[in-house]
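These notes concern the structure reproduced below.
Every protein chain but one is kept in place in this view of the complex.
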Amino acid sequence: MQASEKTLNEIKLRIPYVEVKKDKLISIVYVQKELLINTLKTIKEDFGFKLFIDHSVIDTLEAQNRFEAFYILYNVDTKERIVVKTKTEHSLPSIERLWFAGKWAEREAYDMFGIHYEGHEHLVRAFMWDTYSYFPLRKDFPLQGYENVELPSLNETVFGDNLTGTMNYRRTHTYVPTLKDLEYTEKNRIKKKAQVVLNWGPLHPGTHGTMWFLFDLEGERVVQTDVILGQLHRGVEKLAEHEPYQQFLVYTDRMDYISALCSNQAWTVAVERLLGIEDIVPLKAKYIRTMMSELQRINSHLLWLGTYALDLGALTIFLYAFKEREKIMDIIEGITGARLTISYTRIGGVRMDLPEGALEVIESFIKFFPKELKDWEKILSRNRIWLKRNKDVGVLTKEDIFFYGLTGAVARGSGVFYDIRKLEPYDAYGMVDFDVPLGENGDCYDRYLVRVEEMRQSVRIIEQCVQKLKTMSKNEPFMAESQDPKKLRLTLDGIGLKVPAGEVYSSGENPRGELGFYINSKGGLKPYRVKIRPGSFYNLCVYPHLMENRYVADAVTILASLDPVVGEIDR
Amino acid sequence: MSIVALGIIIAIKVVVILAIILGIGAYLTLVERKVAAHIQRRPGPMVVGWHGLLQPLADGIKLLTKEDILPSSANFLLYNLAIVMALVPASLVFAVVPFGPEIHVFGYDIKPILTDVNIGIIMAFAFGSLAVYGVALSGWASNSKYALIGALRKAGIIISYEVVITFAALGPIMLAKSLSTYDIVMAQIHQKVWYIFLQPISFVVFVFALLAETGRVPFDIQEAEAELVTGFTVEYGGMKFGLFPLVEWYVEVLSLSSILTVLYLGGWSPINIPFVGFVDPFFFLGPWSGFIWFIIKVTILFLLVLWLHWTLPRYRIDQITTIAWKVMLPLALFNILITAFIAPLLRG
Partner (left out) sequence: MAYIGLLSLLAVMLGLSVILISLNWLLGPKKKEPYKTYPYECGVPLYDDTAQTTFHQGYYILGLLLLLFDIEVAYLFPWAVVYNFLGVFGFIEVFLFLVILTLGLVYAWKKEALDWQFDLESL
């Protein structure tokens, strides 16, 4: 929920120099740059907005105070969300003392907009290499980038320049890092304190993608850690500014590629909220989306469970999990026609109705699946080796959750009740019955238990959705109809969908934490700025802290228990 | 016995051991893959030959035709010496393994053991612990940090489990009153009891030490692929890469399983009813049934190792050494004390 009128008024009373604004979608506190830190501190400590959600910058292209920065905060107790905004020319004070997660957000904003943060401990780029000289998300940076390097295609290398037609690509590409650039970057990120610096990743089986970790090792003890991101950086936020709302859907598939349906749903709901058509989306579509998202959640957690066990040496669980995962993949393929990058939802509904027999297949799957899950738990949950590797490893307190801006199963593993499905129900989540498992100690073992229990809860949700969908007739609509097609065009292809000016922050509960979309629209076919709040990115930011004085062997345990996906971190 | 006959006998024994190392060792890769596959509910290799029977051959050819690469800044001599140091000591353990009872062929009495000496067990342990040199050298010589960490981890395991394995073996030795592998088996046959019934603690400790020394799950931290890629073998390619798992996972497991069989499972003796006698369903084979029994026992032990390997997660390095010193070693010491009381009660 957005912060209520009452809270805003109290803030206004307490801090007289701020301005507050509230509409249906968003509650904003405007403050001057010089007073930003004090305001944030008061809002955090006195008003209980402890959980850091997101921070970034909008390039307004105005002559004065070109950049508008926003900070999104959440109060877990009163379930309120607030946005703090400020304007700046080129520099901002750093909030790293208030929220560590802000440090990473600031690195990203520095990387993308060139904002200088005063008081930031180690201001380096987040995704690009350190010798890169442009700021890609500024509006004056062209979409296709600056051409710099000659990189002939393989055909051209083999056949020379004689290729014609479609075989002959443009040979100049945007700037790519050389080995020297990378070496400079890696030496800039971490200053060696101990004996050797080990490159752990990007091409490594234990890093779950192309993440590049640097471990400063004293024996097997990790003294300091840093992460070099950006191996999968595609500039999704830049692309979003140049795509119609519906077309951007396919990019959300490619962010968290393991839970594409959940990302689809989060984006669609965000746009629907911005349009104000959340209520006219047919019930059937809502139930289908919810059911599919939960299937995807089981699918994603199975991948996590498999790789987690694999990292700890139990290869067999990996194959068991993948076998069940394959069944879900087949179900999803049967319904949507795609397995990985699905794009099933549409603004106003879903792409097509469920095919005949789909509900029966799902029903038989969820009947069998809990038994299978029980078997795996027999192998793992009470296993002494498993306990030894997981108990008291990577402990996160409740305060850590707020300080590092952690969400999803990681937050719930530490006992913080933070589940968007319950706090801010979207689609059919308000209409189904399910529990949110919470951990006690906040160690890797608790996070493991939470995720396993979440799979059971997903089965419960799917069961209810299937029952509900069985009662609906084949002829019920799965796509919303617009009352006034001239003002609002709702079609399957989404062409010509005009969105009124406004801004919204809307999020969905992804398997890897809160996936939020801050959409700023100036009206028209395309958004002006889209900031994606990736769960994995902020969940990963606690990793260097957790790795302090741990063994190399714990690196896999902790990383797998945070469960990041590079596609979502890098975007 | 003439010199020529002696030479021929030794040559036959050497050839048999070579066949075990190369032939059976290589084919155990297929067994492992098949067993693992069926544990994981999949068929395993099915393409090369009937049910993948020619798969080890294909693997061998593939490994042999890979390019020979020496990493820059690696030490050529140590890099290659590591392989020799891994392969040779591990296979020498077979020299003291008695594969069966004494047999009488062509007028000669032949013991199916290459080197029947009165310190057989000590030699087995000595060769076994030399294996660490192969790993340590490969880690240092390849000049890669992953290899270095893996090699040092392995050294840590060997340091801990060398002590445990020798203390555990003291029990059967006290009961048999001999260090010769052949005599230990004969003692079990005369006393009509497998030592596993008298030494259950030491047997369990020995099995754990076997897993640790051979780098099997849950102790496979030296190559833990999720952390160290493949640890000490990361810079090796082709047949050089193929030899390390062959030695560690197959030759060493086989040799230590043989020693385990000799110490606790009565070597080549048939099924034992403690203190009563032996039951031999293969009696019709005469003296040759001993070989069958030996093979069966080693196979069962190997399958046990595989079963554990494909079910359990792995420990962390400090947990492994801690278990060795805080659990296994006190247990082994305690076992010696118990054995001291039991041993005088046994006749023979």
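Letters are used for the chains, namely A and B, taken in the order the chains are written, and counting of residues starts over at 1 for each.
Heads up, the rule we're going with is that a contact is a pair of C-beta atoms (placed from the backbone, for glycine too) under 8 Å apart; a residue touches a chain by one contact, two chains touch by 3 or more.
Since we're looking at a predicted model, the values are computed, not measured.
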Options A:Glu10, A:Asp130, A:Glu186 or A:Glu377, residue touching the unrepresented chain: A:Glu186
Chain not shown: contacting residue from B:Ile24, B:Val48, B:Ile103 or B:Val117: B:Val117
Full-complex contact with the absent chain, from B:Thr29, B:Gln55 or B:Ser144: B:Ser144
Candidate in contact with the missing chain, chosen from B:Ala5, B:Leu53 or B:Leu333: B:Leu333
Chain A residues touching the omitted chain (full complex): 179, 182-183, 186-187, 192-204, 212, 214, 217-221, 223, 549
For chain B, residues in touch with the removed chain: 6, 10-11, 13-14, 17-18, 63-74, 80, 83-84, 87-88, 91-92, 94-95, 114-117, 122, 140, 142-149, 152, 155-156, 159-160, 162-163, 166-167, 170, 173-174, 177-179, 229, 234-235, 237-240, 243, 317-318, 321-322, 325-326, 329-330, 333, 336-337, 340, 343-344
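As a convention for this text, only the chains that are shown with their structure count from here on.
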Whole-Å gap between the CA centroids of chain A and chain B: 49
Touching residues (chain side chain A, partner chain B) in the complex: 196, 198, 204-206, 217, 220, 309-316, 319-320, 323, 379-380, 383, 385-386, 388-389, 551-556
Interfacial residue positions of chain B with respect to chain A in the complex: 36, 39-42, 145-146, 149, 153, 217-218, 220-221, 224-229, 310-319
